[in-house]
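Note that this complex is displayed minus one protein chain, with the remaining chains in position.
And then chain A:
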Amino acid sequence: MGLETRSDQRPLSTLHDRSSYDLGDFEVPAGREEEWRFTPLRRLRGLHNGTAEPHGKVLVEADAAPEVTVESVGRDDARIGKSYVPADRVSAQAWNSFTQATVVTVPKEAVASAPTILRVRGEDASSAAYGHTTVVVEPFAEATVVLAHRGSATYADNVEFVVGDGARLSVISLQDWAHDSVHVSHQHARLGRDARFVSHNISLGGDVVRISPSVAYDRPGGDAELYGVYFVDGGQHLEHRLLVDHAVPNCRSRVDYRGALQDQDAHAVWIGDVIIRAEAEGTDTYELNRNLVLTDGTRVDSVPNLEILTGEVAGAGHASASGRLDDEHLFYLQARGISFDEARRMVVRGFLGQLIERIEVAEVRDKVIEAIEEELDRGAAR
């Protein structure tokens, strides 16, 4: 067996091979690096090279479930930065630059009776702001957390989700920024034994949005479902980079990201990395990315990477497909009297709706549906 590794060894992957709290450990990206080659660095406003002025204003306002506590803490709080070590330059910059962090705690065995909502609002995109959020779900507790990003910002942050043994966390991160915003974020989940984690990333607004969700399993039995819906308009760059690191046996992961693109220079990037290490026997994983191209002039980069270092997997697969609206779908609906525009809407709604309907918070779900309709109106208005 030539592929045996121990989990303290690096996987064969050339990606995600370094993590550090020290900014100096990361060179300023030049754009040719594998993890930066799709990102328009010039539009990051210096978040990646230290030139960004840290005078931006991003406010976090919390609406907590009664069972859940939300605190604003300083850099020295012992609970933050425990589960996640920055994995790239911007992430390290955010770690070294934030002044206030938000800590969400769901106490042991508590079942939250309502979603906890963190409203992250940018008030000025001309200067950079940095953030840190740590969500701790203690053993056997259950909660839903909504991260709603709005307004104008140049914002880099790290989010940690620590899901204890037998606990359950559902997260909906809504990137509904104003058109002048830049957002670069890492969202790292660490799962205990039999922990369950469901994540929805909904990316709609912003000039450049780059979200890197990752999952690590501490103990067997962890289950992660990562869903994403994005709608990219002309000139927008929306990037999602996923990493699921199976390092212990008998864990499960599902990834399903779907996006629609319309108009000139709409750019979607999806990177799906899944590593199944030698000791992660019995892993069950599947990742999928699909893109629906609605007009000319758009660009999709979709790269699934699956590294399997053990022969004992329960299931491992990936798929990526990007294409135009299917003429046969449109013909079929039109042949039943439905107009071209309505047929187009029905197909796009159906395509994204299969993920949107999984969002458990009705209020958020309705907002997302409404936002998609607005995007479709924009497409139809031309």
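We take it that a residue touches a chain if its C-beta (ideal position, glycine included) is under 8 Å from a C-beta of that chain, and two chains touch if they have at least 3 such contacts; residues count from 1.
Just so we're on the same page, contacts and distances are computed from a predicted model.
**Q** Considering the UniProt annotation of the chain absent from this complex, which name among "Fe-S cluster assembly ATP-binding protein", "2-oxoacid:acceptor oxidoreductase subunit alpha", "Cation acetate symporter" or "Amino acid ABC transporter permease" applies?
**A** "Fe-S cluster assembly ATP-binding protein"
**Q** Which listed residue, A:51, A:113 or A:354, touches the chain dropped from view?
**A** For the chain that is not drawn, the touching residue is A:354.
**Q** Identify the residue among A:333, A:359 or A:372 that touches the chain left out of the display.
**A** Of the candidates A:333, A:359 or A:372, A:333 is in touch with the missing chain.
**Q** Determine which one of A:85, A:288 or A:346 touches the chain that has been left out.
**A** A:346
**Q** Across the whole complex, list the residues on chain A that are touched by the chain not included here.
**A** Those residues of chain A that touch the unshown chain are 326-329, 331-340, 342-343, 346-347, 349-354.
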